[in-house]
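Removed from the display is one protein chain of the complex; every other protein chain stays in position.
Moving on to subunit A:
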């Protein structure tokens, strides 16, 4: 699917604020509301626009700690990856699980109320998963999301 400059501008506006109505998006691009809506539909149908995500302030909601975990499986071959992935994905505090290639097998993004809460999640829920080996934890201090190559 090929995008023109208006599609890219539309995506940039929606990354910045996806809650605005098509009429408001159109005004900023000099497009009518139906023309804007058609472009949004085309981006959705092309699989480029996957949906929207609510952005919440984790700290104000009592989640003061975010940790990125690099996790290595100890017994590859003996543990089913599917079993591990299903179990780790079911932990509510684990927000993101990515299978990676390199120093670790998986990257986990874990959210917790504080460091003591994180330790509880790590010890009771993550370290007890089948096949878990080495774990490296890095506590997040700041985060920026960029619009990317649009």
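Throughout what follows, a contact is a pair of C-beta atoms (placed from the backbone, for glycine too) under 8 Å apart; a residue touches a chain by one contact, two chains touch by 3 or more; residues count from 1.
Quick note on the criterion: contacts and distances are computed from a predicted model.
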item: Absent chain [UniProt protein name; select from "2Fe-2S-binding domain-containing protein", "Lrp/AsnC family transcriptional regulator", "ABC transporter permease" or "Tryptophan synthase beta chain"]; value: "Lrp/AsnC family transcriptional regulator"
item: Touch residues of subunit A, complete complex, unshown partner; value: 1, 3, 11, 14-19, 46-58, 60-61, 63, 68, 70, 85, 88-89, 92-104, 106-107, 111, 136-146, 148-150
